[in-house]
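Only one protein chain is missing; all other protein chains are in place.
Each chain gets a letter, A and B, in the order it is written, and its residues are counted from 1.
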Amino acid sequence: EKRSDHQQKVKNTYIRISLPAVCFVWQIAMVLLFGIFIRYNEEADAHWVEHKQQHNLTDIDNDFYFRYPSFQDVHVMIFVGFGFLMTFLKRYSFGGVGFNFLIAAFGLQWALLMQGWFHSLDQDTGKIYIGIENLINADFCVAGCLIAYGALLGKVSPVQLMVVTLFGITLYAVEEYIILNLLHCRDAGGSMVIHCFGGYYGLAISWVLYRPNLHQSKHNEGSVYHSDVFAMIGTLFLWMFWPSFNSAITNHGDGQHRAVINTYIALAASVVTAVAISSMFHSKGKLDMVHIQNATLAGGVAMGTSAEFMISPYGALIVGFFMGIISTFGYVIVTPFLAKSLKLQDTCGVHNLHAVPGMLGGFIAAIVAAFASDSVYSHQGLINTFDLTGEYASRTMSTQGGYQAAGTCVAMAFGLIGGAIVGLILKLPIWGDPADDNCFDDEAYWEVRACFRPLDVALAL
Amino acid sequence: EKRSDHQQKVKNTYIRISLPAVCFVWQIAMVLLFGIFIRYNEEADAHWVEHKQQHNLTDIDNDFYFRYPSFQDVHVMIFVGFGFLMTFLKRYSFGGVGFNFLIAAFGLQWALLMQGWFHSLDQDTGKIYIGIENLINADFCVAGCLIAYGALLGKVSPVQLMVVTLFGITLYAVEEYIILNLLHCRDAGGSMVIHCFGGYYGLAISWVLYRPNLHQSKHNEGSVYHSDVFAMIGTLFLWMFWPSFNSAITNHGDGQHRAVINTYIALAASVVTAVAISSMFHSKGKLDMVHIQNATLAGGVAMGTSAEFMISPYGALIVGFFMGIISTFGYVIVTPFLAKSLKLQDTCGVHNLHAVPGMLGGFIAAIVAAFASDSVYSHQGLINTFDLTGEYASRTMSTQGGYQAAGTCVAMAFGLIGGAIVGLILKLPIWGDPADDNCFDDEAYWEVRACFRPLDVALAL
Partner (left out) sequence: EKRSDHQQKVKNTYIRISLPAVCFVWQIAMVLLFGIFIRYNEEADAHWVEHKQQHNLTDIDNDFYFRYPSFQDVHVMIFVGFGFLMTFLKRYSFGGVGFNFLIAAFGLQWALLMQGWFHSLDQDTGKIYIGIENLINADFCVAGCLIAYGALLGKVSPVQLMVVTLFGITLYAVEEYIILNLLHCRDAGGSMVIHCFGGYYGLAISWVLYRPNLHQSKHNEGSVYHSDVFAMIGTLFLWMFWPSFNSAITNHGDGQHRAVINTYIALAASVVTAVAISSMFHSKGKLDMVHIQNATLAGGVAMGTSAEFMISPYGALIVGFFMGIISTFGYVIVTPFLAKSLKLQDTCGVHNLHAVPGMLGGFIAAIVAAFASDSVYSHQGLINTFDLTGEYASRTMSTQGGYQAAGTCVAMAFGLIGGAIVGLILKLPIWGDPADDNCFDDEAYWEVRACFRPLDVALAL
């Protein structure tokens, strides 16, 4: 107890040097690396006018018009969706939406580089040529780190979050390369590479950073009435735009069309079953805002991989049906259990919304892929959907299913191992993280107007 | 008075059995019916790659790219627009946005089936083939029920709302079939089938469910400062995306283009005249948030049918001009009058925002249609706009105008009669609705954090 007391006193949220230093140094590094590597691709370059003449294209053939509406929706999910979902804490709304903004803005730059080196590097020129699809993928890559932030919310400093993001993006780019390129899996909406990876990454970090005296911040945890309404803004923008998320980088035409339908349907079922389970677990049948804010989204997570497959509308409905149940169960039963038994402090419950539904989504897609057939997809449709060309032309669908399952395991392993290592780095006493009795409190990192306190008194008493 | 007291005591908001039961049974029914009936249409099916080759199409010809941006905007209107518009009550924001979420998510599934049977059923295979247009129509269908919810807000249980939705979707599909198919009316943005029907449906239910002692919940009714700001989120997303709503399923090309322009213009005028009337009715010229939140939208409602017609920009401006006036008058004069004289308790004033502007929009469109001519539309343009093909090729425009007017009456009749019947069903004492002194209070159906009460005390005193 004494030692812990001592530890508290050493902790110090002074970040006036570390935060500007990290921001400036890394941002300058981005400028230099962008200068060396990043260029417009032929669809965004002013040479397009000549390019389209040479290839007999018209402006509408520019990939921009196939993907831009989805891109903007994904962008809203990243900044308003994830950002406002994390405003639910009564005294940490600034940190929820504000740090989300910071790390997403930094992360997408680093993601353009990391994903560029792995996927868009031209071997001849040594340059990365970017277009709209790269922007979408950068946003996706950032999503993994924002999911991890959900497990850490209120317990880390912004400097630590920058570190989480730097390593998170790096790990993401590597696991994505292994899963999509080496294993040749499909994962358009990222059940594996985004949600499963991001969820376990955050959980592993949180586990390493376990705070035995976090109960000292209990007066700060929890929501108030209006903070729960703010969080619903996040929930709804995530929920509404998830069809865009899962279809943003699928094939033109039927691929995007089908991914939208499947995601739309799965999400609808999740809402209904999440409400049912939430009501069942309360003595008078009352609903819990935590479940409505989170478990309603589980169907979208789990459809991330199979949204572009011919899972059929009722297949999507069944996935959403069970995900709403499993996720709500998670919030009611599993999170408290993990907190007690595994010493896992998961602020937003990313275990129930991302890690488990992402993992299950990966395995569901493995099964759906294994049973895919020419008769259901058409011969050319099967080739298109699973990109069975070149060296993969002879891969059987059951083999593909096996690789999809293996990909899910890779994502989980990267999350858990990478997260454990990053957690250890974050234990260094240089990052300005808050003391155990100072968590979930914006006063640590934000100038909060004087008039805040009295409201707080009114709210807390 | 004693009887009423007695009645109060029997009322009981215990829904731990009924709500999960309704959710599970109906959701399982959805799974089964989707399994039997619903399939992807040729634009969303993996066979698309073969289909487009056979029909000499390219990916951009997929209807997805003509409608997807509008679909996502409509989706935002349904969940954030309607949802946040109903957060204005100081103690019922969870119920406003949360129950809206639940019934919309359930309703869109049932709508895919009901509308599918009437409009997209393939007689040969017995299957419903869905694509992006079906998703938009399902959202539209749900909008009718959400409008009805506006009249009932705070006075019904979520189980009752599920019943309202089940019957509402069913009634909608039937009246829509009569109006669009049998009468061959045009109603792209649904002044008739959505707003007029939904408004009168909700009013009729509310009238049957009249609560003589609702004044006992007066301390819960009304807004607070921040709940009014939350409601503005709903208002603005409805207002901004209404051009997408009215153009989402109009003809490709000029149809969508013109519907956007007309709606954009009409809505702008509504704002200006709503402000003017709101100011005129206050002794010092102050504005009332209720009018700004609602009457500003009336131009969009009234343009629902004629948005795709050649009503001309100034025609749209005139419609918006008068709708802003009529709707604000409604809030100031008519709603209080209806409450006293007709015992009609209309929480959100859907009478002024949906029922009347929807009805007027139907009749305005009838007049605009009756005066449509080859010279204004071009010969082919007239045929395209009113779909005067096949058996309707010889229909004159004045006849078309007559049918449009008849369609409006059908929508109103379905709303009033259907609502009265559903209201009677909801009077059964099994639905867990709140007592008269327990309305407009989230505590009835939501786990509200302990710290809510003190804030509430601070607010109410």
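Definition applied: contacts are C-beta pairs under 8 Å (C-beta built on N, C-alpha and C of every residue); 3 or more make two chains touch, one makes a residue touch a chain.
These numbers were taken from a predicted model, which means no experiment stands behind them.
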Chain not shown: contacting residue from A:L19, A:L338 or A:A366: A:L19
Absent-chain contact - pick from B:H75, B:K155, B:R258 or B:H351: B:R258
Contacting the left-out chain in the complete assembly, out of B:T13, B:S327 or B:T385: B:T385
Residue, one of B:M114, B:C196 or B:I292, that touches the chain absent here: B:I292
Residue numbers in subunit A that touch the chain omitted from display: 13-20, 23-24, 26-28, 30-31, 34-35, 38-40, 43-50, 52, 59-60, 62, 64-65, 68-69, 71-72, 75-76, 79-80, 83-84, 87, 93-94, 97-98, 101-102, 105-106, 108-109, 130-132, 135, 158, 226, 230, 233, 432, 444-449, 451-452, 454-455, 458
Hidden partner chain, residues of subunit B it touches: 60-61, 65-66, 69-70, 73, 90, 222-226, 228-229, 232-233, 236-237, 239-241, 243-244, 252-254, 256-258, 260-261, 264-265, 267-273, 275-277, 279-280, 282-289, 292, 296, 310, 312-314, 317-318, 321, 376-378, 380-382, 384-385, 458-461
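Here, only the chains that are shown with their structure count from here on.
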Subunit A and subunit B, separation of their C-alpha mean positions in angstrom: 33
